[in-house]
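Note that one protein chain of the assembly has been removed; the remaining protein chains are unaltered in position.
== chain A ==
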Amino acid sequence: MDAVEKANTARQKRWVKDRKVGEGTYAVVYQGREASTSRKVAIKKIKVGQFKDGLDMSAIREVKYLRELHHQNVIELLDVFSSKTNLNLVLEFLDSDLEMIIQDRSLVFLPADIKAWMAMTLRGLEFCHRNFMLHRDLKPNNLLIASDGQLKIADFGLARDFADPGHKMTCQVITRWYRPPELLFGCRYYSSAVDIWSVGCIFAELMLRTPYLPGESDMDQLKTIFRALGTPTEEDWPGHTKLPDYVPVGQFPRTPLRDLFTAASGDTLNLLSRFLVYEPRRRINARDALNHAYFFALPHPSHPSKLPKPAAQTSRPLEELDGNVDMAGAGPGVKAAAPNKLKRKLTSPDGTDLRPLARRLDFTQHAKHS
C-alpha cells in the first residue's frame, strides 16, 4: 500500500455513512457523521463507472471550487476521499432548502424574513464573484438552510471561473426558470450578471410563493420573461438582436412590477427591477445590491434563528399544520434534503424528477380549495 492509498484510508475512516437520503443523476447522497465527534455530515458518492471519459465534469467542478471557498453562506466541503472506484465528497449537513420553505404553505413570510434570505444569498454570491467564480445554477433548491437558519449556497456542479478574454462559455447553464435572457439567446461571452438575474427570480419567488417566470421550454421562457417585463428594445439592451440564437418572440408591453407585487415597498421593487435589467452590464452587481437602500430600510432583516423553518424541524401549534402532517413526529424518514437531492433538473422537460405524484387519494384537500 503506497502513501497515497494510506492517506486515503485514513481519511475514509474519519467518516461514517449512516443511510441514504437521496439520489441525483450523478450522485447518491448519504447522511453520515464524523467518527470522532459524531458531527452530522452529508456524503455525496459520485458514480464514476458510467462515464467513459473519466470523472463527471460537475464532480470536478464541485471539488475544484468548494475546496477553495470558505464562507458562512457557502456550503463547506469537509473532505474528499475515494472508495473502490467511487469519489466521495463530505459536505456540511443541512436540514432543508429554500424551495421546501417556499412550498410549505403553513409558513408565513414576513418582509424581514425575505430580506434576511436575500442578504445571505447575496453575501454568499458576492463571495463567489469576488473570487472570480460564477455559480451558474442558482435557484431556491440550491440554497440550503442550516439548522441555525443560515442560508448556504450549494451545488457547484456548474460553477466555473470567469472566462479569459476571448474564451467561450456554454450557454446551456442555469435552470430554465432562473436563466437570464442573454443565455436564452445563446450568448457565449457573459459575466457574473447571469447569477444576478437568478437572484432576481428567487427574490420574486420569495414574495409570490410561486416561481416568477416558469417557462415550459427555452422558447417559452423568453416569451414568459417578455410578457412579464416587456420586450426589450435596442435602447434597453443594445446589441441583443445580434446574439447567436436571437429570434424575435413578439412584442409585449412593459407592465409595472407594482401590478404583480402589490404589497411590496418602493425599495423592494426598485431592487427587484435592478436585478431584472435586460442589459447585463447595467444589471446591479452583488456588492452594490448589498448596499441597496432596501436592506437598510426598516424592518431590519430577521435574525437567522427566527426565520421560518419547514414543519419537520420545528414543532408549531396545530393551527398552522395542514391536513397531511404526521403528528407522531418525523417518523422513520426524516425530511432532510441533502445537497443535490431531488432537484429540478437542468433540462428535464419530460419531468423525470422524483417528486411525489401529487395524487394522493385524499380528496379532502380539493374539497377544501373548491
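What we mean here is this: a residue touches a chain if its C-beta (ideal position, glycine included) is under 8 Å from a C-beta of that chain, and two chains touch if they have at least 3 such contacts; residues count from 1.
Just so it is clear, contacts and distances are computed from a predicted model.
Asks: Missing chain, UniProt name, options "Acyl-CoA dehydrogenase/oxidase", "ubiquitinyl hydrolase 1", "RNA polymerase II transcription factor B subunit 3" or "Probable electron transfer flavoprotein subunit beta": which is it?
Replies: In UniProt, the chain excluded from the picture bears the name "RNA polymerase II transcription factor B subunit 3".
Asks: Considering the complete complex, identify which of A:27, A:114, A:173 or A:193 is in touch with the unshown chain.
Replies: Touching the chain that is not displayed is residue A:193.
Asks: I'm checking contacts with the chain that's been left out. Which of A:23, A:104 or A:218 qualifies?
Replies: Within the whole complex, the residue contacting the unshown chain is A:23.
Asks: Given that one chain is not shown, which residue among A:214, A:250, A:266 or A:299 touches it?
Replies: Answer from the full complex: A:299 touches the omitted chain.
Asks: Which parts of chain A are in contact with the chain that was left out?
Replies: Residues 20, 23, 68-70, 72, 108, 110, 112, 115, 119, 123, 126, 130-132, 162-166, 182, 185, 187-194, 237-240, 242-243, 279-281, 283, 287, 290-291, 295-296, 299-303, 305-306, 314-320, 323, 325-328, 330-333, 342, 354-357, 359-364, 366-368, 370 of chain A touch the chain absent from view.
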